[in-house]
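For this depiction, one protein chain was excluded, whereas all remaining protein chains were kept in their positions.
Chain nomenclature is as follows: A and B, assigned in order of appearance, with residue numbering initiated at 1 for each chain independently.
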Amino acid sequence: MTFQTSVSRKHRWHVLPLLLNNAGLIASFIFLVLVASVTISPDLLSSYDPIAADPIQAQLPPTYEHWFGTDHLGRDVFSRVLHGARYSLLIGVSAMLIAVVVGSLLGLLSGLARGFVDEIITRFLDVVSAFPDLLLALVLISFTGPGTFNLIFALGVASIPRFARVVRGQTFVVAESGYVEQAKTFGLSRTTLIWRHILPHAIEQVPILATIGLGTAIISAAGLSFLGMGPQPPTPEWGAMLSEGRNYLRNAWWIGVWPGLAITLTVISVSVVGRRWQAAFEGRRLV
Amino acid sequence: MTLDNPAFIDELPLGSPSRIVRFRHSLWSRVLGRVGSGVVVLWAAVTLSFASLQIAPGNIVNLLVGDQLPTPEVEAAIRAEWGLDEPLIVQYLRYLWRILHGDFGRSYVLQSDVTSLILSQLWPTLKLTSAALVVAIVFAVTAAVLTAGRRWPRRLASAAELVLVSTPSFWLGIVLLFVFSFTLKLFPVAGDKNFSSLVLPALSLGLSLGAVVSQVLRQGLENALEEPFALTVRSWGCSDLTLRLRHCLRHASLPAVTLTGWLVGGLLSGAVITEQVFGRPGLGKVTVDAVLGKDLPVVLAVAIFSALIYVVLSTLVDLLYLFLDPRLRTRNR
């Protein structure tokens, strides 16, 4: 502690050099750009139909013709993985959006109103988070039935408490901070204080948390579809593909391996970007 | 961080982040308070599940029988069991009373008693989750203690953890199955017969959870190693490993303990999927079947049951906190 660091920092924080300085980060970025473009237009890279079955071509191992092999119904696994990106990614992103928007609003309301309102919201969040995320999603699905939109809704609702908690806590910290206390002594009104000093700091971390949370959401979404709660066959969703692949593991490992690899690589890329962002953010905040 | 200069701290220094001024009540009132709020959360969880039946569209009889069409006899049985002809408040109190006695009602899909169904499937799931917990903790402590604050080991471990955290446990399960069961034929493919059938499921469930705990634990260890007391301990001539195990691990476990809630949730949700991958019997299988068959009595019972486990465990861990950190125990400083 007594390595007395020089307090004055002359260097401004720049995004670009930080991004360029890191190979892992670049690789993650490129991969995510790839996934995003495949999401928009999966036919760019493969011309096989992801749905139409061709029993004669069933369970072919990876070849030049079929890079990832074919599945038990003779569909090109590569093409299905590409088309699957759309479902997995969109489910994850939409669920996060629900969680972020509702969670942040609840957290802000709770943190700013305090008192009775805060007590009610906090208790409610306590109760909801007493059910494990995935189980809560399962309960919701048991009411709504399986399906893409029901999955998004269930997953989004189950992730609300996490964001609400963080934003609420952050609102409290900022409201108690030295600069808000100081700003009070200037005679600023409460509305000014909230808009100028509390709100920006209370929600500044939300995009970062959402990025990191996206990884978890993609995994949970895949897990729920693996159990059959998401998009129904023959939709090429990664989790559902894994579920099919599990049954053919003895003879055709490729059916179950590639979609899993796609999930893992996507989640790793998202996490790397999110964590770097967070690290940069914290580095900026701490002197 | 210049500690060369006195930074005198009055009760609450003006213009600096305020510390929470907390009055230290006696140990027992803290324990009681914690248990009390656990009970409130549980009560609210039960109420929430009752309310969900009332709020959901459609009438309750149709909700409870799942996808099938209710016969008049079944409908009469449900009306009697739930007291549907009584006022709402009576239904609610009746429901509370039943749950309080461990009676989760009847599944009209499976034609059986929910409580005994859950109890009969509890043991395999408990085996799986405890084994996974052991895997997670052993992995986390080893990885954290051995790599904290050491440049290259740390990078390697972080990379491994990143991969584990980002890998869906069910895919890890599939890969393990392919390698160890189908190719090397070391472990059985499915079922729950002996210890060896537990190894792969426990690994696939425990490793990714352990990776998260390990990250938190390592961060805690690194923070503790930077504390002034770590320098003091080193100046006595203690070895690095002694410092880590005897002093810093305890500090590091404090933030890791706050992960318990998440860990319990992860184990329970993870068990649902892992059981499916490995074809194991257990609560997870019951749950999945119930959700797909819209067997609400079973689903709600599982949900309340897992909330109970969550509340009990996190209460216990909170109390453990008091014993880990003597500073919280005393009334005065």
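Basically, contacts are C-beta pairs under 8 Å (C-beta built on N, C-alpha and C of every residue); 3 or more make two chains touch, one makes a residue touch a chain.
Keep in mind that, in the parts below, contacts and distances are computed from a predicted model.
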{"item": "Options \"Coenzyme F420-reducing hydrogenase gamma subunit\", \"Cytochrome c1\", \"Carbamoyl phosphate synthase large chain\" or \"ABC transporter ATP-binding protein\": UniProt name of the undisplayed chain", "value": "\"ABC transporter ATP-binding protein\""}
{"item": "Among B:Q68, B:S112, B:T142 or B:S239, residue touching the chain not depicted", "value": "B:S239"}
{"item": "Per the touch definition above, residue among A:A58, A:L90, A:A113 or A:A183 touching the missing chain", "value": "A:A183"}
{"item": "For subunit A, residues in touch with the removed chain", "value": "2-4, 6-10, 12, 177-179, 181-189, 192, 196-197, 200-201, 285, 287"}
{"item": "Subunit B, residues in touch with the chain not shown (by the definition above)", "value": "2-17, 21, 23, 227-229, 231-240, 242, 246-247, 250-251, 324-327, 330, 333"}
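Following the convention adopted for this analysis, only the chains that are shown with their structure count from here on.
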{"item": "Computed distance of Cα centres, subunit B from subunit A, in Å", "value": "21"}
{"item": "Interfacial residue positions of subunit A with respect to subunit B in the complex", "value": "1-2, 4-5, 7, 123, 126-136, 138-139, 141-143, 145-146, 173, 176-179, 181-182, 215, 219, 222-223, 226-229, 239, 242, 245-246, 249-250, 253, 256-257, 260, 263-264, 267-268, 271-272"}
{"item": "Sites on subunit B touched by subunit A in the complex", "value": "1-4, 14-18, 40-42, 44-45, 48-49, 52, 56, 63, 162-163, 165-171, 174-175, 177-178, 182, 226, 228, 261, 264-266, 268-270, 272-273, 276-277, 287-288, 290-292, 294-296, 299-300, 302-303, 306-307, 310-311"}
